[in-house]
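Removed: one protein chain of the complex. Kept in place: all other protein chains.
Per-chain numbering from 1; labels A, B and C assigned in written order.
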Amino acid sequence: MKFSLLSLARNAVSGQTAGPAQWRSPQPRAVYDVVIVGAGGHGLATAYYLAKEHGIRNVAVLDRGWLGGGNTGRNTTIIRSNYLWDESARLYDHAHRMWETLAQELNYNVMFSPRGVMMLAHNVHDEQVVRRHIHANRGNGVENEWLSPEQAKAFCPPLNISSDMRYPILGAALQRRGGTARHDAVAWGYARAASAMGVDILQNCEVQAIDRDATGRAIAVETSRGRIAAGKIGVVAAGHTSVVMAMAGLRMPLESYPLQALVSEPVKPCFPCVVMSNTIHAYLSQSYKGELVIGAGTDAYVSYSQAGGLHISAHTLDAICELFPMFRRMRMLRNWGGIVDVTPDRSPVIGLTPVPGLFVNCGWGTGGFKATPGSGHVFAHTIATGTPHPIAAPFSLERFRTGRLIDEAAAAAVAH
Amino acid sequence: MADPAAARVHPLAVLGAGSMPGAGATLRALPPACRISLRADPQVAAAIAAAIGLPLPEAMCRANVLGARAALRLGPDEWLLIGPEAAGESLARVAMAVPGPASVVDVSHRSTALEIAGPRAVAVLGAFCALDLDAAAFPVGMCTRTLLGKAEIVLWRSAAECFRIEVWRSFAPYVWNCLEEGRLEFFI
Amino acid sequence: MSGAFRTASGGRIDRTQPILFGFDGRAMTGFRGDTLASALLANGVHLVGRSFKYHRPRGIVAAGSEEPNALVTVDRGGGRLTPNLRATQLELRRDLKATSQNRFPSLDFDIGAVNNLFSPLFSAGFYYKTFMWPASFWKHVYEPLIRSAAGLGRAPTEPDPDRYLHRYAHCDVLVIGAGPAGLAAALAAAETGARVILCDEQSEPGGSLLAETEARIEGRPAAEWAAGVARALAGQDRVTVLPRTTAFGWFPDNLIGLAERVTDHQDRPDPRLPRERLWQVRAREVVIAAGAIERPLVFPGNDRPGVMLADAGRIYANRYGVRVGDRAVIATAGDSGYRAALALLGAGATIAAIADLREDPAGAAVEAARQAGIAIRPGTAIAGSRGGHRVTEASLRRIGGSDRVERLDCDVLLMSGGFTPAVHMFSQSRGRLRFDAALQAFLPGKSAARERSAGACNGRFDLEGCLDEGFTAGAAAAKAAGCGSPRTRRFARAGAVPAPGGFLGAVPGTGKGKAFVDFQNDVTAKDLQLATREGFRSIEHVKRYTTTGMATDQGKTSNMNALAIVAGALDRPIPEVGLTTFRMPYTPVTFGTIAGASRGMLFDPLRHTPIHDWASEHGAVFEDVGNWKRARYFPRSGEDMHQAVARECTAVRMAAGMFDASTLGKIEVVGPDAATFLERMYTNAWARLAPGRLRYGLMLNEAGFIMDDGVIARLAPDRFHVTTTTGGAPGVLNHMEDYLQTEFTDLKVWLTSITEQYAVIAVQGPRAREIIAPLVEGIDLSPAAMPHMSVQTGQICGVATRLFRVSFTGELGFEINVPADHGRAVWEAVLQAGAAYGIVPYGTEAMHVLRAEKGYIIVGQETDGTVTPADAGLDWAIGKAKKDFVGKRSLSRPDIVAPGRKQLVGLLTHSPQEVLEEGAQLVADPHAEIPMRMIGHVTSSYHSAALGRSIALALVADGRSLLGQTLYVPMPDRMIAVTLVAPVFYDQEGRRLDG
Partner (left out) sequence: MLLIPCPHCGARPENEFRNAGEAHIARPAEADDAAWADYLYMRTNPKGVFIERWRHIHGCGRFFNCVRHTVTDRIIATYKAGDPRPSLDVLRAWSEHAR
């Protein structure tokens, strides 16, 4: 059923009794052409594009829990593409372009809201880094512009640009078409669209082992719902990637950390865009319901606990209060954590693995929500054709051996 | 021009002059001191102790006091020797004469010291320091590096209600201001 | 009198202290001891707000922190505006001014209420299905529309002037909740001499006992007993009693976050007090005694003002002396309704009837109601309500009977669906919940932390049981904390044992209309059912699709009903469907409280050098580098930065300049293996560096990329003075310690930070030697005795110094290290001595220009964590004969030796006055169009006074093979042509180093 105001009105009149399930909840089949491990945004998008663009519809997406319950369901939803390196800019901008029409593509309103993402510069070094990004971005066709403090304030009136702040604002980079989207809707939209094309979404289906044949090829997964054979297996398990890959005997260049976020109580619109400060580590936007959505840092240690320390939130909230002293009396409503898989160069890994038949898409760390459509798109291509999509090619595992890292962290501190 | 050797600027010169005494906890800047960071394996350290006539604490995180001099054990192979300024030269020279591998480094100016004392001293520190400062957990004579707010300090309980804080000089104003903030409510 | 609905006597309010307060501009009176909610109710005000989505009129539902509806904004003036405060928790104080929220223009007449008419459109998830066409409407029509509907209260717009403070605390036993169970637990633990902290979110300890009028404990009226116990506890040395303090979060290793509200309730708070305090309590053991929360019944029209929780009605009567209405209908599934009925009767109300979902209600409470002549309708459900801004009628229907509905007039409708144990903190501690089928409730199951639950939160609903369980838990906690055992104590008490009872889900057999589950987020039973039909089968999906439980009350009153409805719709047992995750905070916590004192200058330490004050007095403009303030330039009157820097640079090249280099990191490396250690940590060779000599040191990380650099002095065979970059100092020390302690454990060497021990004054320029010569004692400054890259110790101005002959400008230069206290005096002495020679102080900006003229790199500017020594043209700094050093192996990786890497070069713009922008990119093709192939970027760019033109450094792919060629810097409006040159612009031969 196509979603529209009309269909909604029809349902309203009929008392909302129609509402068919947005996705099927089938029983697992014994064999699929492709099994995707992980029903987060990236895994579901991969399945969707496999079906849509490569005609591979005998696909299952497996999740140990409920679909979208990983980092997709717990991120601060910042979308931007003003990354430094050419390879990154190409990847993230590919995704960014897709966001712009995703609602229509999926017939599901993912509420992409390009309200502008602003990154603050607090010292001379910040300004140098930001300007370097702006120049590199322009060359890559990724819009990003420098704002003076006054221009920054005009764009985001709550900013305090007085020079006697502990961390004064010397200026900012603004990507006007950056913004946010409704994270859950992204997962649901992809799930609905993929399911409609025949993709089976198997929830509560934890992958517990990966079977390999005599040649070493990965041929099946053992799950909490039984054995499922697969022509190809794509692992898109975010924080759990190391765990799943270990089932195939592979060690990954990953560490999993808790990353926290929090929301305030909802208030009337008071914050018009997304603001990030890498130097004092805070980022902030306001959701459709009115909460201030605030991202905190990662805890310092590897953990799968989906919870973090109070001192981490405290460090973020003192930064928020310092930047926006008018929010000091606002109250934290809920705090939660996700498990982010972090690579040494803070760039993702997308591609083939040393195990034939096994593909991996991981390492998005603290910043992969923005890449969801693009990541699924290039990964689907990689799985379908067996060769990396040109945009994905630089993000191979191989780069750790050769030393061709794509180090966004070194160049830009934090990435969200 | 003033004699540069005599004209010294204490990092808490301005702030230290201004603290209001309070019944709960008083805060004061302590005078300059000689400080030596002594690093050596314990056996060698013992020889040094004998040479300088200042017994070194054997237990971790404990201080020994002898007259005006003190030795704080901050790590398995690390002691901080504190004494009056005049003692500095001789302390260092003797320590360096001791055979055996060791590191003796003059850090007199690296830090400055302040003191917080009074019945509410523990509460004031507790506003910024995550350690358990109950007398049973942190008895008189205990000393350790730790954090006060966002600054590293050496905290030493020199008497039941008295703490000496050693802090790197550029962090001293921050530490001072934190403690002032913590004291405020006890003026009521 | 403080309102028409105030009882003549009773309650814990102080009737001698009337308080004037305002609500939506209307002045009213209450008493000390009231909450805003009780005071409003005493004045007959039920309508206090509008709901989120449908803007339905809403009233006060509860009496505690679980309140979903009664959210108000309080403005205390001067920036002290707080939205979304619960009227049920706001203690009345003088001049309290509260306003209702989410309505326009007024609470009585709210335009937003039209949403209610369109509510069939606004079913769960409606956003996702619409607003997509035409696509262009999204940005300018749909999204603004949706956004404008967001939120409840308004955010403050001014900075908050109040203070906040933290307190770390440690205890043997932390007791959360000071009801009978918590008080008994604290008593038991305190008796053993344990360190005890007892906290409760309410204004006074006592919990449910504060509204208890019948029971007696140990011979005293319950409330009096509670007050006595609390007083006795607070009087003990090792016990801390914290009222108005919410345990909001549970963190690993029994760290509990408590939020204490210190001054909001005070008439005129002392500004020296923090407004709120965050306690971070490390507790050996915790007793959770958090009580239970009453559940509403889900029936159509259950959200009208005047529809309240039964126990809230009782509490308002008993604790606050307020009659919540004159004529009550009560719908209940257990004893609570009867207890409320009796309390209301006592407060002067009429009870129209009690509808009890149970077929055969029995027990003491029921008997008492019968005795009092109250009409009881067993086996009867509440079917609906009527009314506009206040309930006026309730309809009852016999379960399983005919469709006949009994309509009863009323002005208040009390409901009770039973009690939900408050397992929030237990669950946060990662304990596993178990479903108790008899109680139809989740209870604490297997513990994960060192804690135990007692009382109503553990499913004990009788007072005696709560007291005993609390005492036992307190004793066990103290024992587990190693504190011995208390004497046993039995709490003789009188009063009835409540009969179990309760109901989960939507009341059966009701009529049409919206039956709300989550009041604040306007989620109805139907929404939940719709969600399950649409395939949202996980409770987590249902939550997110419908937003049930996501409002500011986090579903305290609604989650169990929602769960039961979903379980029903899925036809699965409740425990199989399960609850959503309990997360911190238990109730919302102020950002300021969590930030604490960390603000302004206490936000982050600001580090000043010993020479800072002098610079500041002499007009320096500073820049932030890490936590340091560094003088950037010293403008003279009328000069801009460009002019000042040019003047400073010229002075250094022509005469001399002095620079405060105190922020440079410094590490003293001492021990017999010091040289060997440095061999392994730096790329360079150190073994044969003679004492008294300096060498440039290059440090790599293990991946082979440049990490830091600096000059290293060998003071003695076993003693080096290492310098690092300002920002890199802590990282370098940590990196060295790491290898020393865990990798090169065979080495006897120790590292001591001496960054702050020394003030460092760089004196640079052809006259440098002459200037310092008169000040120096015991050091032979002659070029022979003290050549470039050497160090001597001696005295300067009578102060001990480590004097380096070193240059970061290309001129003859010295760096004077003196003990920090003497830094300023020596600085002034050098300045005075240099006056005759034209010495000037210069800042970091001139320093950058001077070193760039010489092609010296700055780590962090020419490098960004991806640059190797070869890239930076520093191959010469690698000790070729060395077997190993950190990073060596990485330098032979395929892509590190591959062609095409970016290399450091110099750039000269074709028009000499053009200064490139740092960070600008380089392309080969002047006609390149976006997206263009970029082959490098500008790392440093300045106007050089010495050369009378601009210069720049850049990293360019294969740059060294392109020297002499022209490349282009694309700017938004044009291409700038540049020639690639070797990255040394000034004094290529290095003659000036000798003055």
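By definition in this document, contacts are C-beta pairs under 8 Å (C-beta built on N, C-alpha and C of every residue); 3 or more make two chains touch, one makes a residue touch a chain.
From a predicted model like this one, the values you see are computed outputs, not experimental measurements.
K.L.:
Which of C:85, C:396, C:483 or C:703 touches the chain that is not shown?
P.N.:
C:703
K.L.:
With the missing chain put back, one of A:25, A:101, A:148 or A:305 would touch it. Which one?
P.N.:
Counting the whole complex, the residue in contact with the absent chain is A:305.
K.L.:
Just name the one of B:9, B:54 or B:74 that touches the chain not displayed here.
P.N.:
Checking each option in B:9, B:54 or B:74, the one touching the absent chain turns out to be B:74.
K.L.:
Given that one chain is not shown, which residue among C:22, C:894 or C:990 touches it?
P.N.:
Of these options, the touching residue for the absent chain is C:894.
K.L.:
Going by the touch rule given at the top, which residues of chain C touch the chain that is not shown?
P.N.:
251-253, 255, 280, 282, 430, 448, 702-703, 734, 737-738, 741-743, 745, 884, 889-890, 893-894
K.L.:
For the chain that got dropped from the picture, name the residues of chain A it touches.
P.N.:
Interface with the chain not displayed, on the chain A side: 240, 242-243, 246, 251-256, 300-305, 309-311, 344, 400-402.
K.L.:
Contacts of chain B with the missing chain: which residues?
P.N.:
Chain B touches the chain not shown through residues 60-61, 74-76, 78, 130-131, 144-147, 152.
As a convention for this text, only the chains that are shown with their structure count from here on.
K.L.:
For chain A and chain B, let me know how many angstrom lie between their CA-based centres, rounded off.
P.N.:
Their C-alpha centroids are separated by 48 Å.
K.L.:
Just how far, in Å, is the C-alpha centre of chain C from the one of chain B?
P.N.:
Here chain B and chain C have centroids separated by 32 Å.
K.L.:
Return the residues of chain C touching two or more other chains; collapse runs of consecutive numbers into ranges.
P.N.:
280, 596, 598, 601, 604, 606
K.L.:
In the complex of these two chains, what residues of chain C are touching chain A?
P.N.:
Residues in contact with chain A: 52, 79-84, 120-121, 123, 126-133, 135, 138-139, 143, 146-148, 150-160, 162, 164, 249, 251-252, 255, 257, 278, 280, 526, 530, 533-538, 540-541, 544-545, 547, 550, 552, 554, 581, 583-585, 588-592, 594-596, 598-601, 603-604, 606, 623-625, 632, 703-705, 860-861, 864-866, 890, 893-896, 898, 917-921, 923, 930-932, 934, 937, 970, 972.
K.L.:
With touch defined as at the start, can you tell me which chain C residues reach chain B in the complex?
P.N.:
163, 165-170, 195, 270, 272-274, 280, 282, 596-598, 601-602, 604-610, 613, 627-628, 668, 670-672, 748-750, 752-758, 797-799, 819-826, 828-829, 832
K.L.:
Can you list the residues on chain B that touch chain C in the complex?
P.N.:
Counting only chain B, the residues touching chain C are 1-5, 7-11, 32, 37, 39-40, 77, 101-111, 123, 126-132, 134, 137, 149-151, 168-171, 173-174, 177-178, 181-182, 184-185, 187-188.
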